[in-house]
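Here's a slice of the assembly, chains where they normally sit.
In this document, chain identifiers A and B correspond to the written order of the chains, with residue numbering beginning at 1 in each.
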Amino acid sequence: MNEKNIGEQMHDWAYDLFPICRSLTGDGVRLTLTYIKNLLPDLKILSVPSGTQAFDWKVPNEWTIRDAYVLDESGARIIDFKVHNLHVVGYSEPVDQWLDLEELNKHLYSLPEQPDAIPYVTSYYASRWGFCLTDRQREQLKPGLYRAVIDSDLKAGELNYAELILPGQTNDEVMLSTYICHPSMANNEISGPCVTLALALWLKSITNRHYTYRIVFIPETIGSIVYISRNIEHLKSRVKAGFNITCVGDDRCYSYLPSRKGDTLSDRVALHVLKYIDPEFKRYGWLDRGSDERQYCSPGVDLPIATIMRSKYGEYPEYHTSLDNLDFVTVSGLSGGFNALKQAILLLENNLQLNATVLCEPQLGKRGLYPTISTKNSGELVRAMMNLISYCDGRSLLDIAEIIDEPFEKLLEIMAPLINNGLIKATRSL
Amino acid sequence: MNEKNIGEQMHDWAYDLFPICRSLTGDGVRLTLTYIKNLLPDLKILSVPSGTQAFDWKVPNEWTIRDAYVLDESGARIIDFKVHNLHVVGYSEPVDQWLDLEELNKHLYSLPEQPDAIPYVTSYYASRWGFCLTDRQREQLKPGLYRAVIDSDLKAGELNYAELILPGQTNDEVMLSTYICHPSMANNEISGPCVTLALALWLKSITNRHYTYRIVFIPETIGSIVYISRNIEHLKSRVKAGFNITCVGDDRCYSYLPSRKGDTLSDRVALHVLKYIDPEFKRYGWLDRGSDERQYCSPGVDLPIATIMRSKYGEYPEYHTSLDNLDFVTVSGLSGGFNALKQAILLLENNLQLNATVLCEPQLGKRGLYPTISTKNSGELVRAMMNLISYCDGRSLLDIAEIIDEPFEKLLEIMAPLINNGLIKATRSL
C-alpha cells in the first residue's frame, strides 16, 4: 500500500461515505460504521440505549429522517433534502404545514456573506424544525404559501460507535479517535474517518507494533463522553499518547492543536513531525479547541490527546457549509493528513532511550562508519551522527531530535549502523 | 461609599493633611495620626523612645520646628517656613545669625532646572541647617546681610506610628503599609495615607473578610525597621500578601514595583489587576526600589510586599518639590489608586481553588446556563465559561485568570452560577 495509492483509496472511501446523512444517532451512523467494518472486519460496533447516563449527560433519542422538502403553491419541491442532506436542520421534529413566506422565513437558515453555500445547522437539545438553503435560493422566494414537510421522528433508540483494538508488544496504548456524526461535509468530517481507516489498515500490516492501538469511531461530544464514561479507568492507566483525527483532507495548510497540558508526548511528537513537513504549520492553543479533546483532556480525564490537522475547523470559509465538499478535500490533501499522522506514530514506535556504550567519542573510522564517498552531504551526515552520539546519555530519540534539530527519520537511519556496531544501546524507558 | 464619593472624600482628607509639617518624628506625625484615628477609632497609636535599638539602627531624637525664616537688612521675611514648610531643611539644627549673601548661599537649596519649585531637603543623620527656595526667589537675593533664624530643637523624645488590625476568618494576614513622614507634598506622600484610610474604612465595612488585615501608618525607613523589629516573628508567620501604599494620587499612569522575590502572591495579584486597569502600566524592577519594600523584603525578613502606584517616586518631575501638590494629585487620580488596591484585595479574598465536580464537560443547556439572549457578547461569555471550567483542576482563580487571559472579576461572575449549580467546588488551599 504505497502513499499515492492510499491517497486515491481514501478519496474513494470519502466519495462513498460523503452522501450518507449522518447525525449523532440513527441509520446514517450505522451505515457509515458498517461500511468501515467491511474494510476492517475486526471492528466492534457497539450501542448504548437512549437515556443512558454518561457523567453529566444522557444519551439522546435516536433521530430518523426519511424525507424533508418545501413545496410552493404549484407543488414544486423548491427545497429538497434528497438533493442535499444539509437542507434539513439536524434533529428537526416532524412537520407538515402550510405557511406564508414570513412564517416560513422563521424556519430558514442561509448565509448572506456566502450566497452559494448551504449552511449546516443542528438543534440537538431544543425541539425545533427548519430548512437550510443558499442565500441565492432564498432571495428567489416570492410571497405566497408554502408547504413545509419533514418526515422524521425522534424516539428512544440507541447511540452507536465502533472500536478496534490492535494489540502490540505492550499494554501501553496509543489512541486514535475520529467522529462520524456530520452529514455531507468533507474536511469536517469525512476526511477524519477515511484517514483513520487508512491508518488502521497500515497499523494492521505492521507485525511488531510496540504499542497497542485503540481506534475509535464515535459521534462527536456525546460519543466521546459515552466512550470515556465506559472506559475511563482503562484509558487513564493505559493511554500514553493519542490523536483526535479531524479536518485532515484539504491542501491549504497543516495545523496543530495541543492537549490541555500542552507538553505531553503526543504534543511533542506532533510538533516535531509538523515542523519538518511544513515549517509554516499553524499552531493553535488550547483556547482554540473545539472537538473531542474537550472531553479527552478535561480535568480528571486528562488523556494525552493532541490534534494534527490540515485546515482547522472554524478556520476556513467552507467550514460547516455545503462548500466543504470533495473538491475542497483532495487526494493530496488526504495523503498529507495520513502521512503526518503516520509519521507521528512511527516516531512513537521508535522513540527509544539511547545510551552510548563507550566513554568519549567512539572511533568511527576503524568501523567504516564514515561515509566512504565524500559528497556535499557526507560532512553534514557525519556532523549529525556525532551530534546524535554526543547526546546518547539516556535521552530519547525525540529528545535528541529536538536538541540537534534534525528530523527523527534521518536520525533513525543514522542510528541503525551505530546500534549494529554496538556503539549505542537503545532501550524502552519503563 | 461609592467610588466617586470616596475620591472626593480622599481629596478632602488630603487637603486637611497636606499643610502639616511632618518629619520622621514630632508633632507633625502625631497630628497626622490623630486626624486618621478620628476617622478610624480602632487605630492604635504607638510610640518608641529615642535611642531604642532596631536591628542596625537607633530611633533618632525628636525634631521640633516652631519657626524658620530669613530676614533681609530691612527686616522683611524673604524666606518664611510659615508660607511653605518645605522652606526649611528637615531636621535643621537651631540657628540665629547674621550672614552675608556668600555665607548664606552655603545654606540655600534651589533647583535651577525647575525655577518655580521649592526642593525638599532633609538631613536626618548629619547636623546641619538650611533653607530651600525657588530658584527665581534665589536669583533676586542681592549682596548684603541676612539674618537666618531657625527655632527648632532636636532632643530625646519618641517615634510614633499607628496600627489597625481588622480580624478575618483566618489568622492569615494581608498587610497594608503607608508612611507619614513627609511635609507638604501630595503624591509622595499624602496620597498614601488617604488611600490607605479609605481602604481601611472599606475593609471595615466588609463583614466576612477571609484575611485579617494589618494596616500600618509609619515614618518611612526607620519606621518600617522599628515596626519589623517589634513584630518580625508574627509578620513572617502570618503575612501572606501585602502592599506598600505610596504615590497613589496622580492621573498620569499606573506603576508596579515587585517584591524582592518578584513572584509572590502579591506580585501576581498586582500584575493581574493592573493589566486590566491599564495595559500600558509601567513595570519597574527590584533594582528601581526606593521605599519600605527595601526593609519588608530584605534578606531574612522576606515579606511578600509588592507596590501598586500611579506615578512612581523619582519618576515624575514634581517629585520631592513643592510642585507635588493638590493640583497634581486629583480626585480621579486618588480614585484610580484606591480602586487598583481594592481590586487587588478583592482578588486576594476571592482567590479560591476550583475543582470541576463532573468528568468531561458539563451539560450547561439543561441547566439554562447558556445565555438566553444571543448577543455579540454571549458567544464570548460561553467561551470564557468553558475555558474556566476546562481549568478547574485544583488551580486557583488567579491561576486560571492568567492562563485564559480574562479579568478575575469577569470570572467571579461566571463562577457564581457554576458553583450554585454544583458544577464547580471552590475551596481554600491549606
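Throughout what follows, a residue touches a chain if its C-beta (ideal position, glycine included) is under 8 Å from a C-beta of that chain, and two chains touch if they have at least 3 such contacts.
Just so it is clear, the model here is predicted, and its values are computed rather than measured.
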item: Identical protein chains across the whole complex (2 displayed); value: 3
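What we mean here is this: only the chains that are shown with their structure count from here on.
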item: Angle, in degrees to the nearest 5, of the Cα rotation that carries chain A onto chain B; value: 120
item: Geometric centre distance via CA averages, chain B-chain A, whole Å; value: 56
item: Chain A partner contacts - residues on chain B that touch it in the complex; value: 355-356, 358-363, 365-366, 383, 386-387, 390-394, 404, 423
item: Sites on chain A touched by chain B in the complex; value: 54-57, 125-126, 221, 224-225, 228-229, 232, 260, 286-287, 289, 294-295, 297-302
